[in-house]
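Here the complex is missing a single protein chain, while all its other protein chains stay put.
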Amino acid sequence: MDLSYGEAYEAFRKEVQAFLAENWPPRAEAAELPRKDQVDRFRDRAVDAGYLARSIPRKYGGSEQPPDALRASVIGEEFRKLRAPMDPVGLGVGLLVPTLLERGTDWQKEKFIRPTLRGHIRWCQGYSEPGSGSDLASLQTKGELAGDEWVINGQKIWTSGAQIADYCFCLVRTEPEQPKHAGISYMLIDMHQPGVEVRPLRQMTGHSGFNEVFFTDARTPKDWIVGERGEGWLVSRTTLKHERSGLMNVGQATGQLPALVKLARRSLRDGRPAVEDPEVRQKLAEIEGYMKANEYALYYRATRGRKGRDAGRIQLMAKLIRSEITQEVAKLAMELIGDDGLLAGGGELGMRERPSDNRGWVSSYMGSLGGAIAAGSSNIQRNVIGERGLGLPRDWAAQRSK
Amino acid sequence: MDLSYGEAYEAFRKEVQAFLAENWPPRAEAAELPRKDQVDRFRDRAVDAGYLARSIPRKYGGSEQPPDALRASVIGEEFRKLRAPMDPVGLGVGLLVPTLLERGTDWQKEKFIRPTLRGHIRWCQGYSEPGSGSDLASLQTKGELAGDEWVINGQKIWTSGAQIADYCFCLVRTEPEQPKHAGISYMLIDMHQPGVEVRPLRQMTGHSGFNEVFFTDARTPKDWIVGERGEGWLVSRTTLKHERSGLMNVGQATGQLPALVKLARRSLRDGRPAVEDPEVRQKLAEIEGYMKANEYALYYRATRGRKGRDAGRIQLMAKLIRSEITQEVAKLAMELIGDDGLLAGGGELGMRERPSDNRGWVSSYMGSLGGAIAAGSSNIQRNVIGERGLGLPRDWAAQRSK
Amino acid sequence: MDFDISEEQELLQATVRQLAGNECPLTRVREIFDGDSGHDPELWKSLVEVGLGGTAIPEEFGGAGLELLDLALVAECLGSAAVPGPFLGHSLAGLAVLFAGSEEQKKSWLPRLAMGDALGTVAFAEEGSGWQPNEWTLRANGTLRGTKQHVPYGSLADLIVVGTADGGLVLVETAADGVQSEPVDGADRTRRLDHVSFDGASCEALPAGPQASGRVRDAGLILLSADAYGGAARSLEMAVEYAKTRQQFGVTIGHFQAIKHQLANMAIEVDPVRFLVWYAAHAFDHVPDESERTAALTKAHATSVFMQTARDSVEVHGGIGYTWECDVQILFKRAMFDRAFLGAPRVHRERAAVLGGW
Partner (left out) sequence: MDFDISEEQELLQATVRQLAGNECPLTRVREIFDGDSGHDPELWKSLVEVGLGGTAIPEEFGGAGLELLDLALVAECLGSAAVPGPFLGHSLAGLAVLFAGSEEQKKSWLPRLAMGDALGTVAFAEEGSGWQPNEWTLRANGTLRGTKQHVPYGSLADLIVVGTADGGLVLVETAADGVQSEPVDGADRTRRLDHVSFDGASCEALPAGPQASGRVRDAGLILLSADAYGGAARSLEMAVEYAKTRQQFGVTIGHFQAIKHQLANMAIEVDPVRFLVWYAAHAFDHVPDESERTAALTKAHATSVFMQTARDSVEVHGGIGYTWECDVQILFKRAMFDRAFLGAPRVHRERAAVLGGW
């Protein structure tokens, strides 16, 4: 066990620092350019240097580096220090690109990957429907072939980023006569067309992070499907796997603690800082125990991943654990803010602890429920852990619906 | 809403007090008799006066009084004050007698009810088997008719009181070719015979409250079954209904609180009584909230019962609520006793708070799990509340096994 | 012994439920929720017309002459329907005048409050909590200076009962000079709050204020508890209904044992609260020795249960439960109000500990 990066990585860190010193922020001549062009130019150079788009082949605009989680960490740390542009965050780079690499045709890769990596086109994900949440495969949005085009009708929901997306990667029922999992195709759809309407969905916090997307005779070319017709379910599993096993930033595991402690320091109980109250101290330390255990579990996963060794069932647990911890944090925060628990949520979530305004914590209190609901509800997570992790038999109901 | 007993009942109380003043403790001449005869004589008089065996017809040795929960409460309060004998506590009076009254033949009622009421014969219940817990109807103990006798083979478990019981009321599979619920008979078995072996089951607390009962060619007369052959499941439901809806002493709901508060007063935290610790105070008050809510729910049930009106789904909840509260009490007690949490359980349970010995609380800590397990596990209770109380559909698995 | 509500009380609840159902279905709640004032004069008028402005005010002063238990039963129904408006503050203002006012003050104000000719409210909280009478610091001497926080409908009320130092109570008419209110952006948009500043506003003491202010607070705790029980029961009911209709994997989700048990766990939390609230109100009316402590325990318990039940209900509803469009979020925010208003559960558990001699 060794928690240092080691010499080789510290040397690599120096390289990255030197690159950044040279290239970011842009030198005078480049600083004249529009911001977008500055970023493009920087990203080109960072790709050339092997710092961005590391897992992507060069021919599609990547730098084609061997996987190395530690190098990636070092790059992330140094880039973030200077707020240098990194790979665009989002579903395009995170989900679509890996899927295209694995299942896309050559022209699809050529057309979509490079501009996605450069942040020139943005994607949203069209999976969930109002009637299809946990039971995603029951989706009803239908695509019918009319000549050289698919004509798409139906409704998607929980589509984050739809209001700014250029394209949607979307699950569409194209073979209605097939059993439910076999009738779906994975389709790419241009969002800038009359048949697509995006309506923001307001959350209970008042924020609008999600959308509904309505397809009314929306169209997409016949060959804008990834994989074969009717294979969309399997194709989408490729990306879901990416989504669920994607190692989140380890720091997130304990990231909420300092803000919570700060809140406890500045909140009063009976005229004294709440952090002096035995109940608060116990609860904080209890939460820290959970966070730390989870944090080291994530280090272990990262290490095993780097070694190419299976980390076991702990891999299935990160989301559920995080959503449980987040709820405990939010509940303690609600105890600490006292009368401000009467206020509407607002502004930044509580993690960015700001003494002037407890409304971020109110939003966190509501938002902490989101983790138990979004991207595989906690009940679904428990099923997965029980069945895949502990080897328990499948549910009757789920079997029945096969 | 009126929480007093009212004048009529206070007059009745005076009557009861006068009766007791006359009859208990026994006068000089009776005090010469063996204790058992004293008790018999007292019970005879109390039945004549209408104070005991109130729901039982006179011809079977009862006093045949109209149901009146308040009179029953008054009787209980006054009898207990003087420790006068009441109806024998146990499964005979509680479960067997009501079943016989409803489903027994005349000779069965005549033979068994009176001595049971007088405490002359004692009963145990032979329902659970090692393989049949929540799924009771899957029981395997079999009875075969040989001439005028049933020959019984099999094993029962969790049989409390088997070591002192004279008879067992028992579920036995007599029609093996029938579907599982239809093949069972409700049989009365003499425990004093060579084919019956009782082995105590030691609990994790070290106590032995339960037994295993082994039947090896045990015998019982052909007509010692209650109801018809194969009807035993329904007959047993009569008694289970009694068991589950039987209103426990309302006092039990909050009975543990004073002991817990006493424990908190005499336990130290950092040199001060633990009851001064904010965390302990919060937890105590939280537990009291649950207890009080449950206590008043029980008052409501009692009132509705007296009025002959349905109390609704709250009737299904008492056991689960009690077992949840008991666990919270036990956990807090474990926090309070500190290092004594290293000790083996022993002696009285914690409810009889004794400053000299925390080992009762250790037993309570283990014993508090019993409530979630015995007489219908908490999961079964939740199913019942969900299905019968909230009208949710039945489980697939349970449907499937029908 | 009769631990049950009477037939008259059942009828009262049926009446209020029907009224809420007719005048204030959830579609209407939502309009008011999303509106500016959080108040619908027509709806309020219809409540007042059936006597809900003065349920617990004696008949001689134009009220219905009922007890706090009856008022709590009303609050439960309003909570269950998430009825928006000034019922809570108005009711407490009436009780404050009744418990602490002179005959003259009662004659002057109670009929107008009972009839709804005047709208009342109470101003208790001060900066950094301070909901309890012994925490109040404003000094009144014919005039009043200082700020009260979280005053329900402070900007709409005609009459504010303000808590002052040493647990006193004074009346302030908002028409007077020197009263200014600033709206609070509260979570619960069915019960709006204002911070109210008094800058030399003229005021009039309620003579028995120091003796009665604790009782007014206790009444408030019980009304919040009743609202919380109503809201919790409704949150549960919505979750159950959702579980019976929402289909996944070809069946309604109520078939899944995980959901079934979540709902059963919610039910064993929620259902007993009803009886605790009844007892707290009964003790307020008839068991003076237990009244204060029971109110504190009940407020802590009932509003905690409501808050957790509302959270659980959102979770059962899944994504849709998390949207502004879903009615359960309205209950969630009422739970936030009930939980924090007059002091969080922790505050009242500690009070119960003190009052219990712990």
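As written, the chains take the letters A, B and C, and residue 1 is the first residue of each chain.
Going forward, contacts are C-beta pairs under 8 Å (C-beta built on N, C-alpha and C of every residue); 3 or more make two chains touch, one makes a residue touch a chain.
What you see is a predicted model; the values in this text were computed from it and never measured.
A.B. asks: Determine which one of B:Gly133, B:Gly230 or B:Gly305 touches the chain that has been left out.
C.D. replies: B:Gly133
A.B. asks: Can you tell me which of A:Ile225, A:Ile321 or A:Met366 touches the chain that was removed from the display?
C.D. replies: Counting the whole complex, the residue in contact with the absent chain is A:Ile321.
A.B. asks: Kindly note down the residues of subunit B that lie in touch with the hidden chain.
C.D. replies: 128, 130-135, 138, 157-158, 201-204, 206, 268, 335, 338-339, 341-346, 359, 362, 366, 369-370, 372-374, 377-379, 382-383, 395, 397-398, 400-401
A.B. asks: On subunit A, what residues meet the omitted chain?
C.D. replies: 1-6, 70, 261, 264-265, 275, 278, 281-282, 284-286, 288-290, 292-294, 296-297, 299-300, 302-304, 307, 313-314, 317, 320-321, 324, 379, 381-383, 385-387, 389-393, 395-396
A.B. asks: Touching the hidden chain in the full complex, which residues of subunit C are there? Just list them.
C.D. replies: 256-258, 261
Note that in this section only the chains that are shown with their structure count from here on.
A.B. asks: Measure off the straight-line distance from the CA centroid of subunit A to the CA centroid of subunit B, and report it in whole Å.
C.D. replies: A distance of 55 Å separates the two centres.
A.B. asks: Take the average of all CA coordinates in subunit A, do the same for subunit C, and state the distance between these two points in whole angstrom.
C.D. replies: It comes to 41 Å between the two C-alpha centres.
A.B. asks: Could you say which residues in subunit C touch two or more other chains, in rising order?
C.D. replies: Residues 251, 255, 259, 346 of subunit C each touch two or more of the other chains.
A.B. asks: Could you tell me which residues belong to subunit B and also touch two or more other chains?
C.D. replies: In subunit B, the residues touching two or more other chains are 278, 282, 395-396.
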